[in-house]
Each structure stands twice: as structure tokens, then as C-alpha cells.
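Pasting in a structure now, in C-alpha cells, and then I'll have a few things to ask.
The block that comes next holds subunit A.
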Amino acid sequence: AEPAVVYDAGGKFDKSFNEAAFNGMEKYKAETGDAYLEFEVQTDAQREQAFRRMAEKGADPIIGIGFSQADALTKVAKEFPDKHFAIIDMVVDLPNVQSIVFSEHEGSFLVGMLASMASKSGKVGFVGGMDIPLIRRFECGYEQGAKYANKDAAVTANMTGTTPAAWNDPTKGTELAKGQFDQGVDVIFAAAGGTGTGVYQAAKDSGKFAIGVDSNQNYLHPGTMLTSMVKRVDVAVYNSAKAAKDGSWKAGVTVMDLAHEGVGWALDDNNKSLITDDMKAKVDAAKADIISGKIKVHDYMADNACTY
Partner candidate 1 sequence: MSARPSQLPRWIEIGLLPIINVLMALVVAGLILWTIGANPFEAIAILVEGAFGSGYGWGYTLYYATSFIFTGLAVSVAFHAGLFNIGGEGQAYIGGLGAGVVALAFDNLLPAPVLVPLAILAAAAFGAAWAIVPAYLQAYRGSHIVITTIMFNFLAAALMVYLLVDVFRDPGQMSTQSRTFTENATLPEMATAFGWVGIKISSTPLNLSLVWALICCVLVEIFIWRSRLGYEIRATGLAPRAAIYAGIKPARVVIIAMAISGALAGSVGVNEILGVQHRLLLEFVAGAGFTGIAVALMGRNHPFGIVLASLLFGALYQGGAELAFEIPTITREMIITIQGLIILFSGALAYMNRPWVERLYLRLVAAKAQGASSHG
Partner candidate 2 sequence: MTAAASNGAPPPAIELVGINKRFGSVQANRDVSLRVEKGTIHGIIGENGAGKSTLMSIVYGFYEADSGEIRIDGQKVNIRSSAAAIAAGIGMVHQHFMLVESFTVLENVMLGAEGGAMLKEGASKARTELLRLGTEFGLTVDPDARVGDLPVGDQQRVEILKALFRHCSILILDEPTGVLTPQETDQLFRILAALKARGVTVLLITHKLKEVLAITDHVTVMRGGEVVADRRTADTNANELAELMVGRKVRLELEKTPAAIRAVELAVDALSLVDERGVTRLHDISFNLHAGEIVGIAGVSGNGQSELLETLAGIRTPSRGSIRLRDTVISADSPSDPAAMRALGLAHVPEDRHRLGIVTGFPAWESAVLGYQRDPKLGGRFLLNRNAMTGRCEELMQGFDVRPLQPQLGSSKFSGGNQQKLILAREMACQPRVLLVGQPTRGVDIGAIEFIHREIVALRDRGVAILLVSVELDEILALADRVLVMNQGRIVGEIAGKDADERQLGLMMTGSAEQQRAAS
């Protein structure tokens, strides 16, 4: 059966995690030659509709992208106990559902370290899309990482807005970035969907650094993009589809953390000149420490607070 993917409201080209899922499916398609089904939801009611339609069409597995899909997916997964489902960023406890969650805070910690090591002013910035728990988890890990690398580092954080436009407002992103630059910030990590493009552009125009999110966005502005906090939704989606094809599919929770290469930071030709050996060494060490448990990165979701 063909796999199916139901993207979240951001749409499959959000330059962010929906797009990562899309990339994963494209890779699957390229490797296996199998087609896949997809749908971009526009209203909340369409979520359930989409899962059910995919199930009725015989798709397998059916992958829901984003925490908002949980309720609809739960409902449909119960109706189709023989089908395989997967959900990203959320835990759904059913025997036919694979829940894939990412340790964004760990990845954010590493790019936070890089940010404060690259910063000359000791001030680093964060731009989030909306003030929601997921984004706070990014922010908290980033802050902790920045302070870990330089305990005097100051973190300035901004959220873009409170309507869906917050994820698609590069102009506001530009302005938020300029506002932070004016306060002395010289590296900004944006976890704000399409708004991030504005942040990166502003960094480029002002000769500062920016850090991408979800996908590897280093290619956007070589020389400006210090790195990207990658969240391997592509890998997760690919694995899930592949496992179903191979018959090795398993239900349960998969935690995509540093140890499992589920999150991380991107180093490639586009940014290698910006990352000194020293920086790389320190980050690699911290990574090892996190994996070994020596460094505890605080998960905002653990206690709804950023305490570390």
C-alpha cells in the first residue's frame, strides 16, 4: 500500500518541519519508486476527514505531521485498527500508532552554544513564531546552551504574533531581528516557520549571524547562516514508511533525540568557514555529555518552566 502523509496547517512548503516531512517522503519515493498520498489541512475539521479518507483509500502507513493532528488521528486509528499510523511531535497511545517525538531542546542547546561562541557581544537572540509550548521548548534549550558556553551570555527572545500570520510574516521577522541587532545581539536563532526567512535576510543585510531551524537551512545564505538546528522529521517519516513497506513497522513511542540523531546541528560546506575547530570540539563534547547524561538539558515540557 502507498504511504500517506497529512501535513499541518503550515503547508508542505513551510521551509520547516512540514517541508522536512515532504522531503522524507520524496526520498522514500525516489528510493522505492512508490508513490504516496498527501494532503494539506486547511481547517481543523479536515484533519479527521483526511485521515479517514487516506485509510479508506487503503494507504499505509498514514503519517500525521504536528501535534494538532493527535485527536483526529486517535479517532481514525481506533476505527481502522488494522492500519498503521504515525504521528510526529505527539504521543498517541494506541497499538497501531507510532509516536515520534523529538528532543528539540537538546538540538537547541547545541546551537545555543554555537551562538554564544560565535557572538562577539555576548548577546544572542531568539525569534519564535508564537508563544506556545513547543516554541518555548526550543527557546529554553537554546538559552541553556548559550549560557553553558558562556555563562554571561544574554538571551533576547521575541515571539512574532498571536494569529496564524505569525508563521508567515518575514517582514515582521526582519523587524524583530533588526530590533535585536539594535540591542547588540549578533546571532539569532529563529524558530518561526516562514517568518524565519525575514530573520535570516536581516542578518545577512546587517552582517550578523542567523541559525536555521528544522531543515538544514545553511544553504539559504552561506556566510550568514551559522548553522541550523535540524529536526530529522524527514528521517522519521522515511523510516516509518520504509518500515511499513519492509514489514518491520512497530508501534510505540520513538524518541528522536541527540543519541538517535533525531536532532542535531548542521555542518556543511556552506557554514564550515564559520565554525572553528574549537567551537566544533566544544559542541561535540557537549553532545557526548548530553547523550551520556552528564549534561541535563531541561525540557520545558517537563515542568512548564525554563529552569535549569
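Here is the rule we go by: contacts are C-beta pairs under 8 Å (C-beta built on N, C-alpha and C of every residue); 3 or more make two chains touch, one makes a residue touch a chain; residues count from 1.
Criterion applied: all candidates are chains of the complex that A comes from, given by their letters.
As the structure is a prediction and not an experimental result, all values here were calculated from the model.
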| item | value |
| --- | --- |
| Identity of the candidate that touches subunit A (this complex; choices 1 or 2) | 1 |
| Residue ranges of subunit A in contact with candidate 1 within the complex | 9, 11, 37-40, 42-46, 48-50, 53, 67-68, 70-71, 89-90, 130-134, 162-164, 301-304 |
